[in-house]
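Missing here is one protein chain; the remaining ones are kept as they sit in the complex.
Here is subunit A:
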Amino acid sequence: MGRTLAEKVWDDHVVRRAEGEPDLLFIDLHLLHEVTSPQAFDGLRKSGRQVRRLDLTIATEDHNTPTLDIDKPIADPVSRVQLETLRKNCADFGVRLHPLGDVEQGVVHVVGPQLGLTQPGTTVVCGDSHTSTHGAFGALAFGIGTSQVEHVLATQTLPMARPKTMAITVDGELPEDVTAKDLILAIIARIGTGGGQGYVLEYRGPAIEKLSMEARMTICNMSIEAGARAGMIAPDETTFAYLEGRAHAPEGEDWDAAVAYWKTLRSDEDAVFDAEVVIDASELAPFVTWGTNPGQGAPLSASVPDPASYEDASERLAAENALKYMGLTAGQPLRDIKVDTVFVGSCTNGRIEDLRSAAGILDGRKVADGVRMLVVPGSVRVALQAVEEGLDKVFKEAGAEWRHAGCSMCLGMNPDQLAPGERSASTSNRNFEGRQGKGGRTHLVSPQVAAATAVLGHLASPADLSEAPATAGV
């Protein structure tokens, strides 16, 4: 019988398989950051262990790093201690680190792919749930907890139970104004925040094959928001073209051997998935969330749903709680929701394409009065590229703040936070209560919707910007 993509990659990494035990999997790439690693290094020290494979391990600083005044000492003493702890741990154990100020610094899931370290058919782990991002390359990539971080540091392996597989086939073509972010938000609304539990999702079909690597990463990134273990997309020419020439991509004969292997990484025709979902891309529209979990979303043209319309009691209660927290009333058109803040960034939408599309809409327009817009590139490299293309100028001229790379307001561990009651349109991945700051209210959106929302001051898509920008035709 044929095998799925996930099964192929899995099988290629089994170090040991024994009856009644989880498989022991080899890990090709271990990404570290400051938040989930300190207790793991502590554990190594206590048991007198070393990092087994320094050549498969890399660290960056992202969650706590400020996006302003990065040359000054970090103001928050607790954040500073955490970054200093990572620096000390990396120095003590010999781990390659890209600290704040380094040209390769950035959000860990932006850095791995751009260095060419994330490759098809590899296993990638990180103490961070959005490790699923790397699945866009046909890698099997999953988030792990700190105990597992220690396990991988010490052994370069992980004991894991074999996950089930789910195919998400996206037929048809995405309408012109619909992005990867809208697609994944619609998928999560459809299957629910628990719908992917226990599964590795494989996104496939004509609409997926057309997507750029950046867009594929946006999709795989949010697999975890559907509860999935990981998300994957089979590698193809788009993947190979993205990788070729990157710092850590194979070269010469190795490149040829790698590509030959990568081409085998597709689900066989007769492979059987444990579950299948089919989506028609042509029916989709710009999508936003109204609630406090990423499954609580709707097309922008819809209204805030009435909790009474839910049959399931716990869903009804969740919707009631969400509306209360979000300060919304049932039946209110989503387009009428006014925001105070717009955040463009994160490992979901902080890559160069995302910045280009937001800038494309802002060009010649202004951020609405009373709206604060933060643009935070996913990495220093993304920032440099954006500057080279003049995107930073577009943002600044529109009245947005152009910041240094990092996680920033995606989770507000640094000073970039919403004040209580403040409302944001955010290109990040989680609209949980307080995620962007205590009492803050988050609407998840695509970069295009974020930019249009910034201009109009309420949730909006580019199609709502009827007037041509001021500079048009100049």
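Quick note on the criterion: contacts are C-beta pairs under 8 Å (C-beta built on N, C-alpha and C of every residue); 3 or more make two chains touch, one makes a residue touch a chain; residues count from 1.
Please note the rule applied: contacts and distances are computed from a predicted model.
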Using the UniProt record as the reference, specify the protein name of the hidden chain from among "NADH-quinone oxidoreductase subunit K", "Alpha-ketoacid dehydrogenase subunit beta", "3-isopropylmalate dehydratase small subunit" or "tRNA threonylcarbamoyladenosine biosynthesis protein TsaE".
-> "3-isopropylmalate dehydratase small subunit"
Option touching the unshown chain, where A:22, A:101, A:206 or A:333 are the choices | A:22
Have a look at A:99, A:172, A:198 or A:399 and name the one touching the chain we're not showing.
-> A:198
Among A:161, A:241, A:278 or A:387, which one is in touch with the chain left out?
-> A:161
Which residue numbers on subunit A touch the omitted chain?
-> 15-16, 20-22, 24, 26, 28-29, 35-36, 38-39, 42, 47, 49, 54-58, 63-64, 76, 78-79, 81-82, 85, 96, 116-119, 122, 127-129, 131, 143-148, 150-151, 154-157, 159, 161, 193-194, 197-198, 224, 227, 229, 247-250, 254-255, 257-258, 261, 293, 314-315, 317-318, 321, 411-413, 430, 432-435, 438
